[in-house]
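This report refers to the structure that appears directly beneath it.
Here the complex is missing one protein chain, while the rest keep their positions.
Right, chain A next:
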Amino acid sequence: MDNTLFKQYQQLLKKEKRFVRLYQIIILLVFFGGWELLSRLEWIDRLIFSSPTYVWQTFIEKVSDGTLTLHVGVTLMETIIGFIAGTLLGTLIATVLWWSPMLSKILDPYLVILNAMPKVALGPILIVALGPGYFSIIAMGALISIIITTIVVYTAFKGVDPNYSKVLQTFGATRWQTFKEVILPASFPTIISTLKVNVGLSWVGVIVGEFLVASKGLGYLIIYGFQVFNFNLVLMSLLIIAFFATIMYQVVELLEKVIIKNNG
């Protein structure tokens, strides 16, 4: 009896899953199909909104002449380095703040100001200071996530149940040992969740950086396409960005599953 009920329940779950997948695919098809249709019927301006077939043609063209791999490669490299640098530096600063409560008290208002300030506004200064090149774009991708990482991770450090630290202190643990054995591993879930946020932020930083200065990369393609009024190119770049940003996010989620497995 229980067995049949269980089987029914499993089938129900499967059915629900299929239903969700079906509608997800329908939305995708309706979006691209509708876009194509509206564009062909000229209900929307083809010059501005392009159409999936034009985007596809542009894509094939750019792949076959080899330029697309270069642009995607550059942007991906900048984003990944910016993302990792932002997260590591943010965590490092959080560690320093945890280490020195006095320093964290002193720096508190400055963190608030830096966090409130839109980091992309610093773009021109970065470019002047670091030179127009990869370095300032990577710096932009990192800068945009450093402060928020610092604040979130520092809060996580402080939120660790003090009794865990007490256990180690009764064994005479040093501050460094307490950090390594308790504070950091207990904060891993928070650090991972900031990674997820930082993936998105780094893309923003890098694309804006490329808008401002680059001669390569997807951000550059968007600006270039805009300037020569080639919106096939702009929309293709957007779709590629969406694709790779999703992949990066998925990778972080996978990482989360591996690291958090025994943390709960």
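The rule we apply is simple: contacts are C-beta pairs under 8 Å (C-beta built on N, C-alpha and C of every residue); 3 or more make two chains touch, one makes a residue touch a chain; residues count from 1.
In this text, contacts and distances are computed from a predicted model.
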Chain not displayed: protein name in its UniProt record ("Alkylation response protein AidB-like acyl-CoA dehydrogenase", "ABC transporter ATP-binding protein", "Aspartyl/glutamyl-tRNA(Asn/Gln) amidotransferase subunit C" or "Pyridoxamine 5'-phosphate oxidase putative domain-containing protein"): "ABC transporter ATP-binding protein"
Residue of A:36, A:61 or A:181 touching the missing chain in the full complex: A:181
Touch criterion as defined above, residue of A:64, A:170 or A:227 at the omitted chain: A:170
Interface residues of chain A (partner: the chain not displayed): 161, 163-164, 166-173, 177, 181-182, 185-186, 188, 262-264
